[in-house]
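Scroll down for the structure; my scribbles are underneath it.
Only a single protein chain was left out; the remaining protein chains are all shown in position.
When the chains are written out, they are named A, B and C in that same order, and each has its own residue count from 1.
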Amino acid sequence: MVVATIQFEPLNIGQLQAQLFEQTKGAGACVCFTGSVRDYNKHGAIEGIELEHYPGMTEKALLALAASTQKKFNCDGVAIVHRVGKVLNHEPIVWVGTASAHREAAFNAAMYAMDALKQSVPLWKREWSGQHATWVDSKAADVKAFERWQTSVEDE
Amino acid sequence: MVVATIQFEPLNIGQLQAQLFEQTKGAGACVCFTGSVRDYNKHGAIEGIELEHYPGMTEKALLALAASTQKKFNCDGVAIVHRVGKVLNHEPIVWVGTASAHREAAFNAAMYAMDALKQSVPLWKREWSGQHATWVDSKAADVKAFERWQTSVEDE
Amino acid sequence: MARVTVKFFAQVRELAGVEEVPLSIEDNATLDSIRQVLSEQNESFKNALAGTIVMARNQTIVKADTKVADGDEIAFFPPVTGG
Partner (left out) sequence: MARVTVKFFAQVRELAGVEEVPLSIEDNATLDSIRQVLSEQNESFKNALAGTIVMARNQTIVKADTKVADGDEIAFFPPVTGG
């Protein structure tokens, strides 16, 4: 089971969790990650974010990521749902769910999907503060987080 | 927020996920793990499992684990809910939820809680097949999974 | 003398044939000496306590050389398999 969706509407993460579990019934291990908007950045308080996407390519890249994650970790299921447009403080931005026979694969698949998403899926975030929207810079820590998976593949 | 519960009733994992997210509002990263009953073991089909616990000690050990996980990874919240008694095939046995400002801490906390639970919380599983219930042996892989955390602590 | 209650769980409980047993033992006895004393009491206890045993004192896992005190709740059980 491979699912990838972008949506302007808020995510219902409880429902997404229950659906994934139902659709991968009896897999054994199920891991879900939810990323949400923090109400601050390093400069102070923010009032929500806005996510720009590349219609057509974002959907394709997200689906390709879900499919490659499923294959790489031999998962029973991988689902990724990402918000686009305006997202308020504390709301979920992204939800990743994985299911596998063993917990190590399910955890690794969810971590990999998040690390790879932050490098390969066309989505751009800006943070609102007062009347200003500031584009968020990509993080060196995110590049590094993704690179560990490339090393581990070479090790195999 | 630290929560630890054992219950004979089925787990509603969608609700647990939604509750954790609500109670740690705006943390940024939330990871949930669900372990469920597979309908087979290495010998063939099974018809569910039964979990024995140590009334009094199991609750204490589970709460101590949730609290130490929260502290070790500086989480906003850690919740662990474990079934006891009979659990049918495909039903959730255990649910672990963690919330933190960053995804690495949330993932590590959830993985640690599961690895430590399998070493330190008094719960014993037996699998039903036909008229026979067979006690499950502890796994060398689980011992190894837990040991990596002890190494990483020494490295600090 | 210390009067303690010894509880058994899972396979250990099944092999012992009882859920718990009261025991009077010398002061400063260790959990390991309790294991020895019980193993010599009868064949069931001997079989029950023959393998790898985890020991708890007052609902906390402890080492075999831990000393017991009057009123303690002692438990012997196999390695745990939850999760």
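As a convention for this text, a residue touches a chain if its C-beta (ideal position, glycine included) is under 8 Å from a C-beta of that chain, and two chains touch if they have at least 3 such contacts.
Here the structure is a predicted model, which is why all the values come from computation and not from measurement.
Chemist: If you put the missing chain back into the full complex, which of the shown chains would it touch?
Modeler: So, spelled out: the chain left out of view touches A.
Chemist: For the chain that's not shown, point to the residue among A:35, A:77 or A:97 touching it.
Modeler: A:35
Chemist: Please identify, in ascending order, the residues of subunit A that touch the omitted chain?
Modeler: 35, 51-52, 54, 56-57, 60-61, 82, 93-94, 114, 117-126, 135-138
The definition used in the following text is that only the chains that are shown with their structure count from here on.
Chemist: Per-chain Cα mean versus the mean over all protein Cα atoms: which chain has them closest together?
Modeler: It is chain B that sits nearest the middle.
Chemist: Centroid from C-alpha atoms only, then distance subunit B to subunit C, rounded to Å. What do you get?
Modeler: 26
Chemist: Report, in whole Å, the distance between the mean C-alpha point of subunit A and the mean C-alpha point of subunit C.
Modeler: Spacing between the chain centres: roughly 49 Å.
Chemist: Mind pulling the residue numbers of subunit B that touch at least two other chains?
Modeler: 35, 114
Chemist: Quick one: which residues in subunit C touch 2 or more of the other chains?
Modeler: Counting only residues that touch two or more other chains, subunit C contributes none.
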